[in-house]
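Supplied in structure tokens, the structure appears directly below.
Missing here: one protein chain of the complex. Every other protein chain is in place.
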Amino acid sequence: MANSQRYTREIPHRYRLEAQKFKSGFVSLSRRYVDPETGEQEYEKIILKGTGTILTYTVIYVSADAFSKQTPFVIAIIETDEGARLTAQVVDCEPEEVRIGARVELVFRKIINEGHSGIINYGYKAVLI
Amino acid sequence: MVGIVGYGAYIPKYRIKTSSIAEQWGNDATTIEQGLMLKEKSVPNIDEDTITISVQAAKYALKRSGIDPQKIGAVYIGSESHPYAVKPSGTVLIDALGIGPDVHVADFEFACKAGTEAMFVAYSHVKSGNMDYALGIGADTSQGAPSDALEYSASAGGAAFIFGKENVLANVLFTHSYTTDTADFWRREYMHYPRHGGRFTGEPAYFKHILGCGKALLEKSGLKPSDFAYAVFHMPNGKFPLKAGTTLGFTKNQIQAGLVVTAMGNTYSGSSPTGLTAILDIIKPGEKVFMVSFGSGAGSDGFIFEATEKISEVQDLAPKTWDQLNGKRFYLDYGKYLAYRGKILFNDIV
Partner (left out) sequence: MREVAVIGIGISKFGELWDQSIRDIFAEAALSAMKNANIKKIDALYVGSMSSGLYTMQEHLSSLMTDYIGQRGAAGFRIESACASGGSAMRLAYLEVASGMSDIVLAGGVEKMWDVDDGSAILATASDQEYEAYHGVTFPGLYAMMAKLYMHRYGLTREELAQIPVISHKHAVNNPNAQYPFEITVDTVLKSSLVADPLRLMDCSPITDGAACVILCPLEMAKDFTDKPVKVKAVGAATGTIALHDHKDIIRLDAVRLAAERAYKASGLSPQDIDFVEVHDCFSIAQILVAEELGFFSFGEGGKALAEGQGTYGGKIVINPSGGLKAKGHPVGATGIAQIVEAVIQLRGEAGKRQVNNAKFGMTQNMGGSGGSCVVHILEAL
């Protein structure tokens, strides 16, 4: 679970897929200060289009308590068309439909409610296209 | 002229059949299906709420408009299921879509009329010259108490409309609103489910306001029902809008295209707005739409739209309303439905 302070600063990448493109072509969705391979510090801000491919996935049957009402759910590692890698749930499908190599699109969804009185966590998930 | 420059609807992929609910409460499914003209209703996925539905509908509206989100000067979401009691829905949406921070944002609530209310204010902003573009949304993950008649219809979905002056898809020719204090349906703070006055929600509420607003709008415009290609009214079930429409002089054919309730249920603030998007998906340039919403409490907003040449260019740019209703969907049993709708008492997570 996030608290509202930590949650708020992650909004640009989580809500609208703000990413960084470094000179080498490396694209990172996670906020970075240097290109981990080249050490280059200059980058441009880009917004990912939200389409990509599943590199691998799993179906989670036993989760942390905060996610237990969603099980079983699919989690995948996705490479976006810009080359950024990310981990996200794949929703609106039966787990059997998911494949390595499947094409997906990122959508805006609720991740969890923080109990009955905490903040609602939103972010990206993927749907098959 | 000022009108709609972008529109989009989003309907979740999950459904529950009328028969599954009827079976749970020992009711006769056939009678209900026929009485309400409802075969099934949409249910939000466990990770969907009014905000996520609004974001997806607005994404489609932006796609059809082709405008830079930064140019939108106001965002209004009308709903009676805003996820927070205190904290706006609209703020999440603008940060998800790259609108603002120089933007006016407000959440509206007026039972099932909140969506057209948002459209009304968004339209008025542009018309007054306050701003170039404004976004109005009606969306709900509607509540209905278990075993209440509303449980058969309360569904999930929403529609978004961007109003502007250039590249208009459908001009707004006339508007009218009609409001009284009528306690036909309400939900007090901290209550999970709305209550209603049963048959009192019919004649003294729904019909009085729809007909009052509809007649005044026709009069104001000088148009006759036969001047319209389509008409759409708030859809608490399949029967009410047909009855209200024919009373005003519209034919069943004019209403059918926007009668999404039969496949979706009543999306409350998203009801007549998704009916409108279903019509915009197929409307031809020059055709007119007559629209009257209804919100308990009670009031109606009326609009007359006329499609422009531009509409044909954008209809295919995003998923259409009936395609979403008839496309891939997943059926829930009643137990799963309760879990998805948060109607089961869970322990809190610490």
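In this document, chain identifiers A and B correspond to the written order of the chains, with residue numbering beginning at 1 in each.
As a convention for this text, a contact is a pair of C-beta atoms (placed from the backbone, for glycine too) under 8 Å apart; a residue touches a chain by one contact, two chains touch by 3 or more.
Just so you know, these numbers come straight off a predicted model, no measurement behind them.
By the touch rule given at the top, the unshown chain touches A in the complete complex. Touch with the chain omitted from the figure is made, among A:F22, A:Y43, A:F73 or A:F108, by A:F73. Contact between chain A and the unshown chain involves residues 1-2, 6, 10, 14, 29-30, 36, 55-67, 70, 72-73, 75-78, 85-89, 95, 100, 111-112, 121, 123, 125.
Basically, only the chains that are shown with their structure count from here on.
Look at where the CA atoms of chain A average out and do the same for chain B: the two points lie 30 Å apart. Of all residues in chain B, those touching chain A in their complex are 13, 45-49, 51-52, 55-56, 59, 83-84, 92, 95-98, 330, 339, 346, 348-350. Interface residues of chain A facing chain B in the complex, by the touch rule stated above, are 1, 11-12, 15-16, 47, 65-66, 69-70, 89, 91-92, 94, 107-111, 114-117, 120, 122, 125.
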